[in-house]
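In this view, the complex is presented without one of its protein chains, the others remaining in place.
== chain A ==
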Amino acid sequence: MIHSLFLINPSGDIFLEKHWKSVVSRSVCDYFLEAKEKALEPEDVPPVIHTPRHYLISIYRDKLFFLSVIQTEVPPLFVIEFLHRVAEMIQDYFGECSETVVKDNMVMVYELLEEMLDNGFPLATESNVLKEMIRPPTILRSVVNTLTGTSNIGDTLPTGQLSTIPWRRAGVKYTNNEAYFDVVEEIDAILDQSGTTVFAEIQGVVGACVKLSGMPDLTLSFMNPRLLDDVSFHPCVRYKRWESERVLSFIPPDGNFTLMTYHVNAQNLVAIPVYVKQSISFFESGSGGRLDVTVGPKQTMGKTVEGVMVTVHLPKTILSVNLTATQGSYTYDNGTKLLVWDIGKLNPQKLPNLRGSLSLQAGAPKPEENPSLNIDLKIQQLAISGLKVNRLDMFGEKYKPFKGVKYITKAGKFQVRT
């Protein structure tokens, strides 16, 4: 099982280590740091590294490496999933996951890690269980603690720990009972030069913020559940009901959680909300080239496309750009060769355009690679797959909760080839 954990910052400093079995010398990280040196980008460090005596499984998240040391055969996905949980836990407790935050809360992070694993076996990874055992820091609490001498550590057994619904504690009470759901869809797509869709799919997430007293039993149904190709549920969802009736039936965790994720990959169902007309060309002589990009709305179901942003990875030999944007503004970073054009809202009457000249470094040949465009966008109040929540019912409690559903569509990995 998981032997040790090291947190490493991008410059290669180890700033936290935790061992769940015997202590492993931190020199084991040298193998990882070596691999990190070799990789061009931090993202490119291979997640599984073999050393003579150990395996190193790592993730790169929030500009930090979470590196775990393994000595026996362990499912690597188990380790990777756990490392992401650690990152989420830090985020959840301290608002962000960064080196500073971890250093500022070193002891609490250490205590939390101790609660999360025992001898390398996961012990408590549910946020609500952890929070009952170690209360997250708040200003009020720290004042109270100093005055009264009480501590952040709970001394009763967390109620969720052993029940068949470990995600919910007993005795939750709210004065305002509310349940909100966010349907967030991301479009992953690859468009080719001519604008034809090479590949497109939708990754959807139904997030929830549920603040309900007692033990509510909820049922959420969709207008068109057959749209979904594959679904993954929070453990609270009763799979049998979904199989037979296509409804989500569950006792929710308290607070924020991801109820389900799904994807839609039937090509014809995936609408592409914008089109991009682009031409990036270089002169044969090799002295420079031209760039001309226009973005327009396509299938938007009558909604406005907002937050549009185009990112171009220009070839390494580009020296400078001289462009004009009819809408929004552009920035160009010569170090990373990234051209970012922030457009904002799309106006169908007046399509935004960015054009101008590119100049190459003196003597550089015509670039070999084709730059590629990444698109960002956002559409409020629309799930592009057409998924709609039909109704939400509550059983088991008497009060009437406030309910709400929000939809939003975003671009995921939305790429246009040139």
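Definition applied: a residue touches a chain if its C-beta (ideal position, glycine included) is under 8 Å from a C-beta of that chain, and two chains touch if they have at least 3 such contacts; residues count from 1.
Just so we're on the same page, contacts and distances are computed from a predicted model.
For the omitted chain of this complex, the UniProt record lists the protein as "AP complex subunit beta", which is one of "Aspartate aminotransferase", "NADH-ubiquinone oxidoreductase chain 6", "AP complex subunit beta" or "Trafficking protein particle complex subunit".
Residue-wise, the contact with the chain that is not shown comes from A:Ser232, picked out of A:Ser232, A:Ser279, A:Ser357 or A:Asn390. Take chain A: the residues that touch the chain left off the picture are 1, 14-23, 26, 39-41, 43-44, 46-48, 50, 53, 55, 57-61, 70-78, 80-81, 84, 103-108, 110-111, 114, 118-119, 121-122, 125-126, 142, 149, 151-157, 161-162, 164, 166, 188, 190, 192, 198-199, 201, 203, 229-235, 239-240, 242-243, 258, 260-261, 263, 265, 267, 313, 315-316, 368-370, 372, 374, 413, 415, 417.
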